[in-house]
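Below: one structure, written as structure tokens.
With one protein chain held back, the other chains of the complex are shown just where they sit.
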Amino acid sequence: MKTQLPLFICAVAGIFMAVQYFVPAALPAYERVNDYLQIVYAFSIVLGVASVVHRHGGRVQKRRKDWPYSLAALIALLFMLLAGFIGGRGRETLFQALFNAILLPVQATMFALLAFYLASASFRAFRTRSTDATVLLIAAVIVMIGRLDDGRALGIPDIARWILNTPNLAAKRAILIGVGLGMASTALKVVVGIERSYLGSGKE
Amino acid sequence: MTWMRAGLLQGSERRSLLPFLLGLLFFCSLPCVPTAQAEDTQGQAADRVQASLAAASPPSAAPPSPVTDLEIRDKPLDAGKVLLVSFGRSSDDPGGQGAVTRYALLRRGPADTAFAVVKTLTALVKGDRLSYEDTGLKPGAGYSYLVRTLTASGVFSDGPVFGPVAPARQWFFTNKINTLITTILFVILILAYIRAARRGRSLFIRRIAGLDAIDEAVGRCTEMGKPTLYIPGISTISDVATIASLNILGQVAKKIATYQSRILVPNRDPFVYPVTQDVVKFAFAEAGYPQDFREDDVYFVTNDQFAYAAAVCGTMVREKPGANLLLGMFFAESLILAETGSSIGAIQIAGTDAISQLPFFVTACDYTIIGEELYAASAYIGREPTLLGSLKGQDYFKLCVLILIIIGVALMTSGVLLRNQPFDWVSQILKVRAAGG
Amino acid sequence: MGFLEWIVRLQRLDRRIIFSFMFVAVTVPFYLNWPPVEIEVSREVEDAYQIIDRIPPHGDPLLLSFDYDPAAAAELTPMAEAVLHHCFSKGIRVLVISLQYTGQGAGIASEVVPRIAAQHGRKQDVDWAFLGFQPNALIAMLQMGEDFKRTFPTDYYGTPFDEIPLVESVQNYAQIPAVLTLAATAVGESWAIYPGSRYGLTVIAGVTAVYTADIQPFYQSGQIKGVLGGLKGAAEYEKRVNVLGKGMAGMRSQKTVHYMIILFIALGNIAYWLSRGSAK
Partner (left out) sequence: MAGIADSVLWTFIAGFITLAIFSFLYRDNPLYKLAEHIAVGVSVGFLVVTYYYNVFKPKVWDNVLHNGQFDYLIPLCLGLILFSRFVPKYGWLSRWALAFYIGGSSGLSIPSTLEGRVLGQAEGAVRSFVSLDPAKGGIANLLSSIDASFVVLGTIACLVFFLFSVEHKGGIGRFAYFGRLCIMAGFGASFGYTVMARVSLLIGRIQYMTEDVVDALRSLF
């Protein structure tokens, strides 16, 4: 009951969705199942979010380390919910203002930090320590200059374009085929029930 | 948003009932929250369209000339519920600027007595033909249509009746044959090899050069008496790269145990943490030195991506490990880890299937295991049947693709050389065509 | 040995000094209007421009999908603005959606699209419509191939699908001349793999620079018909549509930082080979 039924549901849903790819007659049922998948996926994301909220809640309840920050997170969450459900979501609303003034700067700045780390890594870590690294760094420098459309006299933009359209294309195409086969085989193992790690999350 | 993915798989520790009730209550209370936007339901929209048509007064001005060329086709390759209706403009309608403002499409099904409006189309749309896909019909039933041309003042005239035409249901997307054969071949190959691996047949996997690099690094590090730092990636337990990394961790821990040296394993995922502890403890016991296993060398740091990277860099600077092994799934913070490791002079071996992080690992580390090599290394060590079998199945499928490409290229080249026109049979076989026909 | 020994000692330079070099390299060009930047429009950007330019005004809309979150906004929002300027100036209608699972892509779109539309005096639901967002990108892409209304019963603001004049004749991909996906992840190529191969949809991808190299196989095989790559792609499109945008403004700083990083790599390697030489 706890493992056999889920595996059965998984197999039925998987086989139907794979077979419908080739059968036009299954279109109406396929469209309806797509809607269900979308809704259940939405619930699973909200579940992930709920467990994050639950963890912060637990941290505040038990006054564990950094609990004031978790409290701030919960207050921000509550404030955002009120703004969204009462104030509405148009362009001039408080909800949109909170998104633009808090969420957008944090996300953008968090990844902007990487530019600094890239600079320090270029100085302290990127070495031609092996033929692999040498080929990589030479190609990288050529592409960096080529992307700025500089060094036209030396034909660097053309070499950069050649690197992008020839070795890079060959390598990325082989990697795509490899990754594609890997994804398809993992998906197959899930449908057939060999791969069960997603079940492991529920208590046995 | 990795914290969300991690969150997705939590829930196995003991939990009180409160959050569940909260979650349920939260969702049931939503519909009664006063929604800010004024929402009128579908029902009213349809009435408004109906009302404007009914108010069409008897023709005071001259009626516009009706639409004469109406074409009805069954939609190819569908479930037989759709008819494609297209018609040219009325002669009084020079592209929406003239008197004619709207066209109404009327349909009479087998069970209906009179024509009913199905869709109104504005004349403003560009192009000389207007089209509409009429859906929700019964396969095999005959439907006939006519087009009513309307002016701004509501004066209208009906065109001649066309049909009846019956939508037909098809059972196979004819131009998806190549995908079907590929999928069947793939499924058979993978399942056959997994069964063979489970039955213990010896399947050959070549030794990945990366494994020699790991052995050498761990060997040199233990000679210097320094600890080894092993990072099993920062992804969740269900990530293929994490599972592959845990296999390699077991072998590395066993080797370190035999040299009686130390291994540090900082974890970022609360679920991977207990698994790494068991793997290392079991490896030390298997090497015959269970007492050397130090509980606090395998520890949980934090769930936050950047805080984890900063904390591990602190450990690197403090503990000065001789070798850093970064094997598993990494994201943007891999740059920070690799840089600090390189600056303290540790031998670094990295392995990940995160294609976007590999360029940094190659330049900052001494050796890098690329993408699928990580899975092959794990299969080589762990010999776990499903991983071994599916890897072999994929390998042989890749071989088929390789041979097909070689034949295709040979044909194309000989075609161009011999008669200046490539033989492109192979690429016709491989070509991906739209399902809709 | 002073200079060479100085370079080797540089390796232990405090990371924060390097950070300040970086800050200076980025900020100086904002005020000095230096170095001069000359950009050529590349083939893949020209292909994308032609496909959008061929869409008849006031006819079937271009499908514009905001599939990124604020972390990629610095590169992809200038692209969105350049394309919106192009479409609205020519009267091409735009149907906006977002398939970014946290919904933040929709948050960005609901700020950018109305702002640009107002500059061109384009009316909502007539010249442009914003159908909002769906969490699972792959499933939403395939659903739109059959029925837009089922995928988006209401738009982002709650207006029912039937009450939006722009989508009156839009039922599925048959009425969509092309889709421009602005994506920072594999969602870009998924447009080509899922709806591209099943419905023959014309796909153009605006991707972050990180992803430009990885999307080349799809461009060469024709599964993706045009590519806008990173901030440079935005600058190229701005030049092609001659609009002054953030893409061009950022290119000067890109130039100073690129050369600084090349210098860092060179210095680092000189020190590396010196210390290896002296160590032997």
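Quick notes on this structure:
Labels for the chains are A, B and C, by order of writing; each one numbers its residues from 1.
Following the convention adopted for this analysis, contacts are C-beta pairs under 8 Å (C-beta built on N, C-alpha and C of every residue); 3 or more make two chains touch, one makes a residue touch a chain.
What you see is a predicted model, and the numbers here were worked out from it, not measured in a lab.
Within the full complex, the chain left out of the display is in contact with A, B, C.
The chain that is not drawn here is touched, among residues C:Ser65, C:Gln175 or C:Thr208, by C:Thr208.
Residues of chain B in contact with the chain left out of this view: 1, 3, 10-12, 14-15, 17, 19-20, 23-24, 27, 30-31, 35, 41-43, 176, 178-180, 182-183, 186-187, 204-206, 208, 304, 306-307, 310, 355-356, 358-360, 362-363, 370-373, 376, 379, 391-392, 395-396, 398-399, 401-402, 404-406, 408-409, 412-413, 415-417, 420, 422, 424, 426-427, 430-432. Taking the whole complex into account, chain C touches the unshown chain at residues 16, 19, 22-23, 26-27, 30, 71-75, 102-104, 106-107, 132-136, 138-139, 142, 152-154, 156, 158, 189, 192-194, 196-198, 208-210, 212-214, 217-218, 220-223, 229-232, 246, 249-250, 253-254, 257-258, 261.
In this text, only the chains that are shown with their structure count from here on.
A complete topology is adopted by the chain contact network, contact being made between every pair of chains.
For the pair chain B and chain C, the distance between C-alpha centroids works out to 20 Å. Between the CA-based centres of chain A and chain C the separation comes to 17 Å, rounded to the whole angstrom.
Those residues of chain B in touch with two or more other chains are numbered 4, 35, 37, 343, 355, 435.
Looking at chain C, one finds that residues 11, 147, 157, 214 touch two or more other chains. On the side of chain A, the complex with chain B involves touching residues 18, 21-28, 44-45, 47-52, 54-55, 57, 85-89, 110-111, 113-114, 117-118, 120-121, 124-127, 129-130, 132-133, 136-137, 140, 175, 177-179, 181-182, 184-186, 188-189, 192, 194-195, 197-198, 200-203.
Chain A meets chain C in the complex at residues 27, 31, 34-35, 37-38, 41-42, 45, 89-91, 96, 99-100, 103-104, 107-108, 110-112, 115-116, 118-120, 122-129, 137, 141, 144-145, 147-150, 157, 164-165, 168-169, 172-173, 176.
Against chain A, in their complex, chain B makes its touches with residues 3-5, 7-12, 15, 19, 23, 33-37, 77-81, 169-173, 176, 179-180, 183, 186-187, 190-191, 194, 237-238, 240, 243, 306, 332, 335-336, 338-339, 342-343, 353, 355, 359-360, 362-364, 366-368, 371-372, 375, 386, 390, 393-394, 397-398, 401, 435.
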